[in-house]
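A single protein chain has been omitted from the complex, and every remaining protein chain is retained in its original position.
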Amino acid sequence: MELLKTALSRRRFLKASSAAGALGAVGFGSGALTRLREAEAQVHTTTFETRITKNICHQCPARCGIDVYTTNGRVHAIYGTTEHPISNGKLCPKGPLGTYILYDPDRFKGPMKRTNPNKGRNEDPGFVPISWDEALDTVAERLNHLRDQGESHRFTLAYGRGWGASCAGLQGTFGALYGSPNVAIGHSSMCSDGSIISKKALDGVGGYNAYDYANANMLLMFGVGFLEAFRPYNNNMQVWGYIRGVKVPKTRITAVDIHLNTTLAGSDRALLIKPGTDGALALAIAHVILTEGLWERPFVGDFHDGVNRFKSGERVDPELFEEKWVKGLIDWWNLELKDRTPAWAAEVTSLYVRDILATAREFGSTRPSIALFERGAHAHSNGVLNGMAIHALNALVGSLYAKGGLMSQMGPSYGPMPVDAKDFMDDYAQNGPWKTQPRIDLKGHKDGYLLANNMLQELGPNSLAGHPYKLDTIMFYQTNPIWTAPNGQVWEEALKELFVIDTSPFPGETAMFADLILPDHTYLERLQDAPTYPFQGWPLTQLRVPAIPPLYDTKYFGDTLIEIGKRIKGPMSDYYKALGDTENVIRHLAKGFEADPGDNGVKDFESWKEKGVWYKKPYVYRYEDGEFRKWDGEDYGILMTDDEVKAEIFKTSSGKFELRSGWLEENADWIAEKTGRTRDTLMIPHWEEPKHPGGGDLYMVTPKVAMHAEGRGANIPVAIATLQPVLGGRSTAYIEINPRTARERGIANGARVRLRSELGSIEGYCKYFEGCRPDTIVFPMEHGHWAMGRWAKGRLPEHCGEITVNQSDRITGQCSYYTTKVSIEAV
Amino acid sequence: MAKWGMVIDLDKCTGCQACTTACTMENNRLPGENWQDVLFYHEGTYPNVKLMWFPRPCMHCENASCVSVCPTKATYKDPDGGFVLMDYNKCIGCKYCQVACPYGVRFYVDERAIVQPDIRGVFPSDTDRVWDPPYKGPHDDPARGIGIQPHGVVSKCTFCYHKVSKAPKGVPDLDEDIPALKEYVPACVRVCPPKARFFGDLDQPNSRVNRLIADNRGVRLKDHTGNKPQVYYLSGGATASVPSLRSSRASGQA
């Protein structure tokens, strides 16, 4: 019997290998015949000890605290941390995927260098393992050489999902000490700068908002994906369960999007709007709020005599209105709003007048109410205007810093770094030739994007064009621009010319163009700090504690950076020697808690490690009855002066919420020149027809879906199987198409289709969906990877980025992912 | 002698599938072979379209048809707790229970993988089990269908027996928000972000699950089959919804 067993398993092994090769299919041995040997399944383990370590999830920016369960050295379970204010013991569907990421069989196992000098999609990089010393020395040698040549600006460090002071937080200092304006360039313009900067134009803060949903009675969401992707997704759903299932009165929700998703399905009112026209809807809502006298007078102000003079089409004399915390309301009305009637908006948005009116009345009369928006609304050429129009609604109903409203996020009480970088700046760092170089992405440059925060999507194209110059060496942290940038084909060409260093633990499209791979730990192996993303305003920061020692020969990115720093000539190396390693950095950060212990008793590194999170409630600011107040320890008892409001709340030149944006007005010349907007109105939220490049007849929108595990979901079989439950799920993600649109083009349900823009074409399978607008094609941005791993490879639909035109909002720099128009045909 | 039951509030369910992925993690499920699934339906014509969804675990029926049809008593009703469990060492893989379950919640372990390449081939087992992933859980009890399956058997949801059975005796409800109880709560209930799921003892009149069923018109799925599920649904009509028997997805199909 044993002989048979051996023979069978050997045979199965051989067969399996050949079958797997030939068919790319099953290929595991489990013959029904082997069961002719009957044996009972034995109980494998009876006693074990399970250890729980604190960490935070990595599958989106929300930073949910997680408990990681490890038994006998294997991580096997992840649950939300009960005592963590964001996760509260819960998880979103991406949370449990962590173990698959840790044990991903396609991971990089250690540092490697490229041996094939040719780069391209079909070129095997020929990676060979090297030692960390060799890898780090290679980088340092290049950087030292560049610096010696006075060309240190030709080194760029580009990053995506930075987490905290011990990783992304180290980069800026590195750039300052080394001497490059391009260290580091973040991906915020490919994320959601459109919301940050359009808000900045009005309130001067320039950050994502924190929201007090639990106390709101009405939420108006524009292109948010509240129940799919909006962070913190996990907490959003906890709040949803409360405001929709427990709270009295139940919070009213209107959701605006371009296809029917779970958020719209769960809302009281779902508005399927024409892509890029959200601003028109917001303007009409503002119009109704004003004409029907629904605005919040203690915040906005009022007519001197209390008589409402806002009448459609009629100008208002500014002298008659006294503004309180806003600036420019009457200008806005006279220049724009007076004509923005629901009937007008119905034309633009394709919505019904009755829905616009009902939404406006409900939003204007149900307090507290919040208008929130993200990429769906602002990833268009008119994004800043859409964003401003929507954010302005919050001012009209007085939700800013109000209970049940929105505010801005505070940072944690971190201690200082072990040493001050300023003491380690040599002459080159202070006055080197790099000081006069523009950033490679032309952020902050009048030829580029003067008002943007980052322009990562321009980096590849600019370097390729040699405008403003060509880079020499580029290092990536948590970003894969060949795949994530629109028209990533240009990046492929750009990276062929450069020495590329990738630090991802995983293979990816950008990594395939790398000359050096310096793989990071995966998140369950890291010691890493991460202050919260905007959540509920009060400060919160958390810690990743390694659940197990690293599985492979990898190195935490923060330590990789420090180790490179130690190898740079001059005092810079002394700085990094003084830092030591990231654990030392984190220990110093934690010293800040000694003077300011968290609500959960976290007061030093050890207690932080044990609890995983430091936080301190409550939020300090509160708007109430026309005044801003600060927390005095027991209540919001400290009345803030106008100057304090200007310094801490509305950081605009007027210290008010500027419906007529002073910041845009200051840059009116540049804006008028680059956008063609008229000087009279470019500083107020107004309607502008979006520009849709691509040359097709259908809008292509590619949202993030609930199962999009950042950076890795496409290669996780469980995520693949549950990605698009509305239509697909299991193994295929479908392109949503309205049946009418499909039939007009002779496309059958389930057919393979080709989407085409002026950049090229991609293919995938479509499915009829009545919840999709007839003028719009929708599919999740997820598949189409060609170098991410065995499960991602070749999976349809192909990558939307290859037919997405690289067009950005000139003001915010927001990459307009959802604005390209494509055509569709059956294959 | 508890009779464990689950209540799912469809008004709160956001269709996120956290229950599905948590179950997959806790019970080493194969990709797409979801013991706990969320099913989506849509009907109507643009712009008036209805999208609904429906979370569906095993119902752990009082009068389970899968149990009565099993020719070897491999699937059985645990008298202490009311779990419907599998004994892998008795199962002959005839699949009659799959055929007989009106809820479609049983899975033969040797079917072709839904997501290719087959992950079982990536993490092969050197014993008689179907596969051996490095992230498999430590619990292993083939007589109750817990742990990685051997070949040739049918698997199913255990109501997380390995957790629930260790709960303190006499507890009326297993509430994940009570730190002392959270480790005994089924994975799908524990993670549910909008707290749409509740787990408790149906035999205790004062348990919260009983109160929810009574106060919020709890219904059982396909009650006419006589299976008497121990999973109850609450629905006020919004958000998720119980699908009609004959789904009318005509417009969505070729």
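Chains: A and B, in written order; residue numbering restarts at 1 for each.
The working rule: contacts are C-beta pairs under 8 Å (C-beta built on N, C-alpha and C of every residue); 3 or more make two chains touch, one makes a residue touch a chain.
Operating definition for what follows: contacts and distances are computed from a predicted model.
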Per UniProt record, name of the chain withheld from view ["Penicillin-binding protein transpeptidase domain-containing protein", "ABC-2 family transporter protein", "NrfD/PsrC family molybdoenzyme membrane anchor subunit" or "AzlD domain-containing protein"]: "NrfD/PsrC family molybdoenzyme membrane anchor subunit"
Out of B:69, B:143, B:178 or B:219, point to the residue that touches the absent chain in the complete complex. B:69
One chain is left out of this view; which of A:727, A:772, A:788 or A:822 touches it in the full complex? A:727
Spell out the interface residues on chain B facing the chain that's missing from view. 33, 37-42, 53-54, 56, 67-74, 90-96, 98-104, 106-113, 118, 151-154, 222, 225, 243, 245-247, 249, 252-253
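In the analysis below, only the chains that are shown with their structure count from here on.
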Quick check on the complex: what are the chain B residues that touch chain A? 9, 11-12, 14-18, 20-22, 24-26, 29, 31-32, 34, 38-40, 42-47, 49-53, 88-89, 110, 112-124, 127-131, 133-138, 140-142, 147, 150-152, 176-177, 179, 182, 190-196, 238-239, 251-254
Per the touch rule above, chain A residues touching chain B in the complex are 16, 20, 24-30, 32, 34-35, 39-45, 48, 50, 71-72, 74-80, 82, 88-97, 99-100, 102-103, 105, 227, 233-238, 240-242, 244-245, 260-262, 264-266, 272, 706-707, 717-718, 720-722, 725-727, 729-731, 738-740, 748-750, 767-774, 790-791
